[in-house]
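With one protein chain held back, the other chains of the complex are shown just where they sit.
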Amino acid sequence: MDRNQIAKWLKSPAKMANKYSLHAVYFCTGCGIIEIPPVITTRWDAERFGVLPVATPRQGNLFMITGYVSLKTLRAIIRTYEQMPDPKYTVGFGSCPINGGMYWDSYNTIKHLDKYIPVDGWIAGCMPRPEAVFIGVTHLWTLIDKGKADGYLRYKKNYAAYRRNQEMILRDIEWPPLYPVESKAEEVSV
Amino acid sequence: MRGTAVMAQLSETASTDSERELELYFGPQHLGMVGNFSITLKVRGDRVLKATANPGYLHRGFEKLMEQRTWIQNFPLVCRVNVIEPDSMEWVYARAVEKLTGIEVPERAHYIRSIFLELARVASHLFGLWAYSNMLGFDTPAQWAMYHRDLVLDLFEELTGGRVYHIYIWPGGVRRDFPKGFKERVVETLHSIGRCVPDYDSTFFNNRLFYERARGIGGISQQEAKALGATGQVLRATGMKFDIRKVEPYAAYDKVDWEVPTREDGDAYSRIWVVRDEMIESVHMIFKLLDAMPEGEVFNRGPNPFKWEIPRGETYVRCESSRGELGLYLVSDGGDKPYRVHFRTPSYPHGLTILEKALEGASIADVGNTMISLYVVAPEIDR
Partner (left out) sequence: MISSLQEDLESKFKDVEVRVLEQNRISVLVPGDSIPVILRYLKESGLNHLALISCVDWIEQEKLEVVYVLTSYMPNDTEHGPEQRLHVLLKTRIPREDAQVKSAIAVFENAEPYERELHELYGVNFEGHPRLIPLFLEREYEIPPFRKDFDMRKYVEDTFGSIPSVDG
């Protein structure tokens, strides 16, 4: 360990511990899932980067959305994201969450993931190689160091806009808003 | 007095709790679920009364997308129907186009296609072995299987340029010939996997725990399997030697000697043993095909693919993918785009009708076991 690292550990141990133990929620959202088992098993070994799959979203702080997102999956993704505790980081894996990818003209997939949940980083490719996952994780560490991986703070700040987009695309949402959404003054009946 | 009244109330709820019917979701976010699929279970106590499969999480409207793209633009798209073994989709689409246009394939290309499809079968079965042994709790053979699969993916990367999506089989042959020294590397990789088979056997396949956990689980009889449209190892585990590589041979499968492995009992234990025997048979088949391969061209150049118009007609083509019978119904109206494309995927009857029948009366712990032994691959069901 060099002196820089030791200084960082002494100054903010919580941030360093958070950074080096990103536990990923195990949710196979799309076809990108085929490169996740090689990443978490012996050949590419994500555990030396601190990344480990966990069973429930209550225990995880990294959400990798691997591949395209259909409408039914978007419901499941929003519920999973809202169950994760803060601080949490989202990474869009593959070209499809970025702008629709291969299925840009499909009636059942959403085209831009960051209109519905906040995304901290993207990994492009179809499929991205396992090395790309590790480069993405190290970039996420740099963002966490500088305090720029603030997706969960943006979600709280702009929750009204996110909730409005979710309601526009999913039409009826059966779970209540996560943070209080103020109703507009003119809708209050006298 | 008050104490006994409270005790009576508690015991009343206790006796009705185990009789209460609950609805559980073996849902998309689950550690035992490989792929984005969900099963709704109505349970009483620990027994499943009724299981309902909920597909649709991966529906892209594939067949409608293919109608909007020209014949040549569909090739990168067609392999993404199933992500675990994309090569059999490419073969089926290329064969259907060849049947409608009459393009001939050179002899060496048939051999290369067979070797390629068998390597894809080995990789897909190793992935299934990872999923299944992880589900049962055997982590070590799961890690080995994923490592060996990665060695096979290295071969694919050398041959085609991509680890997962290859786009190698075109109508008229294959995209390029084997590079120098490729044959020796294939033999070396398969030997290094084959040397570990005794380790796999002693750790997993001959393990007493695997026998206890999988014997009698998710069993179907041969009559039920035939009535519900089963193919692939689900049918071969009930005793029937139905393999499309023998029934309606294609590529170079009728030029080598090989046997179809079967088992008798139709439960999860038999299915996984059939998978193991198929992998070993595939490896032997690859060695024989490499020895018998002739020299020659690998690609018959057809007409200009950017201005391709396929004559009117319809056809139904099928092949044996690693899960069962994969078929394609293709209709062309003489234009530059397909008119109707419909994939008959093997996981469709396995995951929707057979799964619901096999889960009746199962315990909750066996749901994942049954689902993965039937080798239900979710993107194939939804397309």
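A and B are the chain letters, set down in written order, and residue numbers restart from 1 in every chain.
Rule of thumb we're sticking to: a contact is a pair of C-beta atoms (placed from the backbone, for glycine too) under 8 Å apart; a residue touches a chain by one contact, two chains touch by 3 or more.
Treat the numbers as computed from the prediction; the structure is a model and nothing was measured.
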Omitted chain - touching chains that are shown: A, B
Sole residue of A:5, A:21, A:142 or A:158 that reaches the chain not shown, by the stated touch rule: A:158
Absent-chain contact - pick from B:93, B:348 or B:375: B:348
Residue of B:170, B:242, B:273 or B:375 touching the missing chain in the full complex: B:242
Contact set of subunit A toward the excluded chain (per top definition): 70-72, 104-108, 110-112, 114-115, 118, 154, 157-158, 161-162, 165, 168-169, 171
Hidden partner chain, residues of subunit B it touches: 55-56, 59, 61, 63-64, 68, 99, 222, 226-229, 239-242, 246-248, 313-316, 318, 325, 327, 329, 331, 339-340, 342, 344, 348-349, 352-353, 382
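Following the convention adopted for this analysis, only the chains that are shown with their structure count from here on.
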Centroid distance [mean C-alpha coordinates] between subunit B and subunit A, Å: 29
In the complex with subunit B, residue positions of subunit A that touch it: 25-31, 33-35, 37-38, 41-44, 53, 55, 57, 68, 70, 72-73, 76, 80, 102-103, 105-109, 126-127, 129
Contact footprint of subunit A on subunit B as seen in their complex: 27-31, 33-36, 56-61, 64-65, 68, 76-77, 80, 83-84, 127, 130, 142-144, 146-147, 149-150, 153, 163-165, 379
